[in-house]
Every structure is written in C-alpha cells, then in structure tokens.
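The other protein chains are all here in position, but one chain of the complex has been omitted.
Chains here go by letter, A and B, matching the order in which they are written, and residues are numbered from 1 within each.
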Amino acid sequence: MSIFLFRRFLAFLVAFFLTSILIFVLVRVIGGNPATTLLGEYSTPEAVREIEIQLGLDRPIVIQYFEWIINLCSGDLGTSFRSGLEVNYLLASAIPVSISLSIGALIVAVLIGFPLGIISAVKSYRGSGTALDFFSQIGVAMPIFWSGALLSMFFGVRLGLLPTGGWVGWSENYAQSLRHLVLPSIALGIGIGSVITRFVRTAVVEVMRQDYVRTGRAFGMSEYRALFSIGLRNASLPIVTVLGNIVSHLVGGTVITETLFSMPGLSRMILDNVISRDILVVQNLVMIIVVYILIVNFIVDISYFSLDKRLRVK
Amino acid sequence: MGAKKRHIFKVLALVISVFTSVFWAGLSSASSIDTKKTSMTLSMFQDPGRLDVVTQAATSLILWIPGNVYEPLVSFDSSDKPSPSVAKSWTVSPDGKTYKFEIDESRKFSDGSKVTAADVVYSLEQFKNGPILAYKGPFANVSTIKATKKNEVTIVLTARSRGFFRGMGTMAGLVMPASSEGKRNSNPIGSGPYKVVDYKPGSHIQFEYNKRSSAKKPAITSVKVRFITDSPASLLALRAGEVDGLPITSSSIWSRISSEGYTKDFRKILKPASGELHWLMVNQKLAPYNNPAFGKAIAKMINRDTYVAGLGAPKGAMVPQCGWGIMTARTFKPASKENCEIDYNPAQGMKEIVAAGLGDQVFEFVGLTDVPSLRLSADLITQQLQSAGLKVKRKDIPLAQYSSTIFNSRPPAYGLSLMGGSGTLADFVCLDQQKYGYQTYCSPEYTKLMQRADRATSDADYFKLISEANTLLQKDGVVIPLLARTGLGLYNKKLMGWTPPTIRVEIRLSDFRWEK
Partner (left out) sequence: MSKDLLTVKNYSVSSGSISAVRQVDFKVSENEKLGIVGESGAGKSMLGLSLMGLLPFGWESTGSAELAGRELVSMSEKDLVGIRGRDISMVFQDSLSALNPMKKIGKQLEFAFKHAEVSRSESFDEYILTLMHSLKIDDPELSLQKYPHQLSGGQRQRILIGMAVACNPRLIVADEPTTSVDSVIQRDVLDVLISNVSRLGASLVLITHDLAVVSNYCEKIIVMYAGKIVESGPVVSVMGNPKHPYTKALIGSHISLKHIKSGMSKRLPVIPGMMPAIQAIPTGCAFKTRCGSATAACEVQPPNFLVGERTVSCWHIEDQSE
C-alpha cells in the first residue's frame, strides 16, 4: 500500500509540474497582455511597459516560472491586475458560488441519475430500457447553453417563477440564494445526471447478474431488496471510478453555466480574466482547478486501490 | 412482481417529492418587491473589474461612473453650450491661453468633504499624466495647472485650444477628491448625484442617491447595475422583468431583438454617440496594401446597406455611404450624391485593382476573433470582397494580439483589418511614434487641419476645418467606414428619461423616472 501511495504521489507531482508548465506556456501563447486590454486601444506605451514591469513580464521566462510556482505553493496568488484586489480575496467570494453550484448540480444529477439508472437497469435486465437509454443519451448530448436557456425561458420568462440569472450571497438572503441556484443546478445537473444514469445502469445490471445476488434471493431476500441492498451498494463502489469523469464534467460545465446564469463564480472569474488577459491571475486560477482535479483523481486512485482488493477477486 | 414495482414507484415518488419540495421552497419565497417607483435594475454586458476611471477606460465602466458619481469641471449640453458645474464660473484671457475657473465651494463629495481647488488640480493632473491616451488629448497644449486661490484654478496653455475647454466637460475634466487616491477601484467618491454603495465583482454595482450632492434629488434613488455577460441571457432577464433596461446590446443579438418582438415590447433607444462603430483599416506601411489604388478600390466593393442589414442592425441605424464624417454625431451627415465621391461599384473596384497590377495578388483580411460583434462582420466583409472577385484570405487573430503588436511599436503585419470600437477623430492625427506607439495610418495634412481646427476661434471656422479633414480622410481611402455609431438600448416601456451623453458615453441615471 505504501509503495502504491508513494508511486501515486510521485505521479501526482509529475502531473502537477507538467500541467503547470503547460499552463504557463499556454497562457503566454494566447497572446496579448493585460496592459493593452486594460488600458484600452489608446493607451500610452509607457503605461503599458510600466504594467509589464509591475507584473514581472519583463523578467527571464524561467525565473517567471519558478517565481510563480514558489508563490503558488506558498499560497500567494497575487493581486488581480484587473481589479486591483488580492486574488485570495476575490476567490473567497467566488469559490462559495462555484461550490454551491457544484453541489446543487450534483444533487440534481444524483436525483436524476440514480432513479433513472436503477429503473433503466431493472428494465434492461428484464427486457427493454431503450426509451430511458434514449433520454440519457439526449441528456449527455444536450448542451448546457441550450438546456439552460430553455429553462430560463420557461421558468424565468414564461412562468416568472425563478430568476433567469444572477446571484445573491448565502449570508444575505438564504431563500434568494436557493432560488437563484435552482435553474443553474438543473441545467448543469442534467448532463452529469445522464452520465450517472448510464453508469448506474451498467453497474447495477452487472451486479444484478452476479451469482451472489441470486444467493441472497435464495435465502429470502426479495428482488427489490436485492436491488437496493446488494445491487446498489455494490454498484456504488465502482462509481468512484467515474468520479473523475463527473468532476471534469462539473468543472467544464460550470464555466458555461456561470456565464449563462451570470453567476460570479470561479469559472466566470477565470473567463473574465482571460478576456482581460490578466495572465498571472488566469494561470493561478487554472492551476487551482488542476490541483483540485488532481486531488480528486488521487483520492479516486487510492480508494479504488483499496476497493480493488475486494473487487479483483474475479 | 406487482409488489416489486410498487416499491420502486414508492422510491421514485419519494425522490420526486423531495426534489419538488426543494424546488418549491425556492419558488414560494419569491418576493413581491414592487417598489419600482424609486429603484431600477439595468444590465451590463461586462464587469469593469475595477472602478477607477483614471486607469480604466472600458465602456462597461465609463457608462456608469462619470455623470453619476463624478461631475465634470464644466458641463456641456448636446449643442456644446457650456454651463456651470464644479466650476461655477470661468474667464478666458483674450489670447485664449489662460483659463481661470472659480470652484463652487458649496459642493461636497459623497464622503462629506468640500470640493476644493486643490481637488480640481489633483484630478486634472491625474488624467493629464494617466495611462489613457484619449484623456490626455485635451491637455496637449496645457503647460500649468495651479490652484491660484482657495477656490480658483488657473490653467495656462501654450496655444489656443478648443479641445482643452471642451475637454473639461469630458472624462478629462472629472473631479475627484485627492483623498480618494488608491481607493477608487472599489470605492469611487465624487460629487455627483449617486454614490456606489456596493460593488460585487462578477455580480453587480449598487448605486444610491448621494444626499450630499448639490444636484436635485433624482426620481430614482436606487439603481442596481447587474453584470450579465451572456447576451441572450440578458434578453431573457429583460423579458422576465428582472432588469428594466439593457443600455447596450451587442450587434450579435440585433437580429433576435427585432425578430422576437423586443423592439415592440420595449422602448428602443438608438444612440448615435455610443455603441457600434465599424470601419476597415488599410495599412499604409505594408505593401501591397499601401498602393493608393487599393483602399479606394476596396471602398467601392463594399455595399454598406447589405453589410448593415446583414448585421440585423436596428431600424434607424446610420449607414455611411462614404466619408469619415460618421466619427462624431455632431458632424454626421447622411450620405448623398453630392458629398459622396466613392460609390458602390464592385466591378469598377475590381477593374482598378487589375489596373494597379494587383489582380493576381492574394490579400489577407484580418478579423478579430474575440470581439464577438465583429465576427459576423468579418464574415460579411470577406463575402463581399470575394464576390467582387478579389482574392482574399480570412485570418483571425485576437484583439489583444493586434493591439499589443501596435503598442510594442512594431509595424503591424496586418494589411486589411476590420476595426470596431470608439474611434475618435484624434485617432488619425500623427503622433510622436516614440511616445505613443505605432500607427497603421496617419496623415500629416490631416494632422495639420485638426490642429488648426483646435485653435479655431469661431464655431464656423471649427466645423469648416473638421469637414475639410473628413474629406481628406475619405479621399485617401485608407479608413473605410462601414457602420456609423449605432447603439441599441432597450428599456421597460414605463421607464422614461434617457438622455444622450455629453461627457463621453455615460448613462445619466438621475434623468430616469418611472411613468405612472
């Protein structure tokens, strides 16, 4: 186990450095610098140069890289040139929004994914689940900007029940936050829900085919009970393996969802800073997400390793 | 078997009820706020990121802060007539080189401090030495700015300049307290009718009536400006009544606005002084684009009507047939046979290209990829040039790359490019390249005419010179206007009082009122 842990940790470090180099290079390749975008097309060259010096963009590229990594590791995310505020301060207001959205979307996804997956599994091992399969395919393929716009149009404009966008902090008005969260969570949750549906379906079908389910039933377990106490339980464990997939869906989806619903979250913050070419902030924010995904995958690997001991008996 | 099914449905029912109860919990708390008498919510397509007008020139900022939070030294009405503002009176020396402004001491900033001559000097110095080129313009001939009395500011010029005095009613003349240094990004303080009470990055700016302002109390005292970056989403928010107005709409949704009945259900405001402005730029430092025949021929190949219609521009959009007179609303004249030398004639244009020996030349047309409203425009232009028979390749680059090349004083490699934004007449005046960076085009003759216009002593002289300068640009065929300053704003039908901007593009919140 410890050798495994060590190897995974090494892989984590390698991935961290490789992605950091990639991001560092990419951010510089997109071109442009914050000064010109910030000051507008008619700014003076002196002002532009001054900002470049301020941002350290005049230093040798290798030094820029190491300074960045050292600052990043020590938790110093710098100051957003665009807003003149500390990135840590901006993050403190953006992260709760993104987390709320992610949790909301996950709840929706689980509420959609598990029941549909189970029903579709039951249908499939006793015949046809084609209709449900079809819907889960649509769910996966449906772009968020489309489903989101549809939701806003129906619940926001037509029925006037929910806000079409925007955000109210939890501390300001709990109920309003909830109202603002409903539509984005559904829009983002549908796609992830479809991923979960398909996964639960295959996992449950697989488990329900196992002999030990039959054994359980042979000793008085009802089919329904077998489904929930053996099928789901055993099927949920391999779901860990698609957690990485779900997280990447979440991260990718929040960018669009936050833009579509005007939510001041982390992804929107990145997008705003990409537009204003605040490259130092962009590379920090992207790195935070990379580290987040790496950590999730690290956890997935480790938990799968310990689960695998039991799973690999076959 | 039946029992099993029922169990599954029980679980499903439970799941659905949990889900809907969360959903309804959200719905039931729908508040019934309808204090629309004194508040409004407007939508903005971008978060300015920081609120300091000295260092930040984004439209998303200068729509809101000037005119609402700040007041200019002198205010000008739409016919350019000056009236007192922070300066309650002023005198000009006969040679037009010395201005004395008497500061209105009864004015107070929103933090309670009095407006002093020192604050005025501080403010003007900020803009004069600031990073925004456009704000430095009015100070081009200024030699000293001094507080000569507690309530008097004296400004000495090296030469007579209309631009300076007019400039004191624009961004360059905004007055802010010296004590606001370093705090303006999140908390701008001015003497205008509103103050910023809350700025949440990525979310909104909240304005409230500034009780200390000497302006009369506005009808609407509470204004929220929400950042809705997604254009279609902003339309939905307007439909849903969550916002009362979209002061600026992107040309990417113009066709939706007219096809989905927004222009019928909402008050449409066409603003000639802010909004979309598109033009083609021909690089005069790069062969073969600098061939004098090229620009003139290109200008004949573009049908502006088709172009503007292709954008789905609102009815009433100004289509320049020719000329650069579109640049300022005041000098804009609709095209006519008399004032138009270059007419739409693609066959003639192509003939000229061939005659100049450029018939086999493959040209590059540069579109800016990350300016959404210009993407469609670039498509339309490429299409028109190609159908005229010109061999042209489309190339897309980001705006930042475009401008950084220019600002790094490197000759830009783009021959023919589509530009959009806030072009002003000053853009084509030749500047010191060492100091101001690289220009793809400037005309020395034009520069002379503009300088003479700045020194003009009468309005008649001024407009005559400006018009001469326009004609010059037009003849060169290097700046090819496509769409005049046309903006489309949509407002709730009951929200009245939009007035055209005078400082730059500002929206004056204090003029709005709710109709009964």
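The rule is short, and it goes like this: a residue touches a chain if its C-beta (ideal position, glycine included) is under 8 Å from a C-beta of that chain, and two chains touch if they have at least 3 such contacts.
Keep in mind it's a predicted model, so treat the numbers as computed, not measured.
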Which candidate, A:54, A:137, A:215 or A:248, sits in contact with the chain we can't see? A:215
Full-complex touch with the removed chain, picking from A:234, A:284 or A:297, is A:234
Determine and list the chain A residues touching the chain excluded from the picture. 125-127, 210-212, 214-223, 230, 233-234, 237, 310-311, 313-314
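Just so it is clear, only the chains that are shown with their structure count from here on.
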What residues of chain A sit close enough to touch chain B in their complex? 30-33, 35-48, 50, 80, 82-85, 90, 93-94, 108, 111, 114-115, 118-119, 122, 145, 149, 152-153, 156-157, 160-167, 175-176, 178-179, 181-182, 222-224, 259-265, 268-269, 271-272, 275-277
Can you tell me which positions in chain B touch chain A when the two form their complex? 3-4, 7-8, 11-12, 15, 18-19, 22-23, 25-27, 29-31, 47, 49-50, 52, 55-58, 130-134, 136, 185-186, 200-204, 226-230, 232-233, 236-237, 239-242, 370, 397-401, 403-404, 406-409, 421, 427, 435-437
